[in-house]
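Report on one structure; see the data block that follows.
Every protein chain of the complex appears in place save one, which is left out.
Right after this comes chain A.
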Amino acid sequence: MAKKPLGPVRRAFSPWDDPSEQPFIEFRNITKRFGNFVAVDNLSLKIYKREFHALLGGSGCGKTTLMRMLAGFEAPTEGQIFLEGQDLAGVPPYKRPVNMMFQSYALFPHMNVEKNIAFGLEMDGLPAREIKSRVHEMLSLVKLEGFAKRKPHQLSGGQRQRVALARSLAKRPKVLLLDEPLAALDKKLREETQLELINLQEQLRMTFLIVTHDQEEAMTVADRISVMDKGRILQNATPGEIYEQPNSRFVAEFIGDINVLDGQVTKKENEDVQMFSSVLGDHLDVRYPTPASVGDHAALAIRPEKMRISFDKPAHPGTNAIQGEVWDIAYMGDVSIYHIKVAETETLRAIVANTTRLVERPITWEDQVWLSWDSDAGVILTR
């Protein structure tokens, strides 16, 4: 199979940094209650035109509810939603330029794949020829060309998901809401579809709001990520910021793996902070802008890939080094994760890339090693 030419280079895109830019979608102080239960709690969020925004969060944190309010199936208990500056209150779902891909797919069981995809186009009153070509285009996008005449019950779970995706894409809405669109696909197809989604979004200049449980997926596709918990957004930032500068323990632990050490600030000079960790019984240096002041309790968080292990104590200034014993090694293929016991009750993780094909590793179980990291590798978490 011939390789497709690569798409255009993804340009830097950051309208949220531009104060003159108007948000395309704005949730303003949205609260949604079901009886006494607060599903969405005084949430505000601005999404910009052509942004690919991901909602990330545990099950039941209110992601679907947020989308349903934007699509018009649920009215906010308090607050307003704006689309292009227009208040959406009272606009029925069928008049909103928003399409949603349902978490449960919601394919029409009495229509075949083709009819399902054509449904929204027929509603727009497109000419039959155009509908046909658009349906065909969508079918080839989701690789279901041979399945046009099948009914939904004659498809596999992953195929149904792709039909649902095709149906929501077919209308090329201004805003596309995707509720876990790729969860049922295998890894390869999922990665392909992710790239297709990105390409499509660039081509059609649509704004995407995607819900996913897969943080890697969120990192891959999204311009910005909102991490949600209990109906609130904890952090809304680019994937890089979310990963490197998480603003809270929840965000830090939700995205990727991280070592967290509780401690107390003992010295502070601008960004140069010294913390005392009672578990390690040691002072640690960090360079990180933090509101915490001397005497405050805070946590130091370091990603495992930013940790090094060695037999000899590293001598650079500005490097933290603690001694420990190799407790466990998890071989992942590309990398190995070393669990280093640094105190009776504490192990820290370090990731080492497997740069050679050696099965015999120089550092192995029960070795006494030094675990070190640079002072600008860590993050101070105050909540």
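Quick note on the criterion: a residue touches a chain if its C-beta (ideal position, glycine included) is under 8 Å from a C-beta of that chain, and two chains touch if they have at least 3 such contacts; residues count from 1.
Methods note: contacts and distances are computed from a predicted model.
Between the names "Putrescine transport system permease protein", "Lactate utilization protein B", "Carbohydrate ABC transporter membrane protein 1 (CUT1 family)" or "Xanthine dehydrogenase family protein subunit M", the one given in UniProt for the chain missing from this structure view is "Putrescine transport system permease protein". When you scan A:Phe24, A:Tyr48 or A:Phe102 for touch with the missing chain, the hit is A:Phe102. Within the set A:Asn112, A:Thr207, A:Asn259 or A:Asn320, the residue that contacts the chain not displayed is A:Asn112.
Panel shows chain A; residues 71-73, 92-95, 98-100, 102, 104, 106-110, 112, 119-120, 123-124, 149-151, 154, 167, 171 of it touch the chain omitted from the view.
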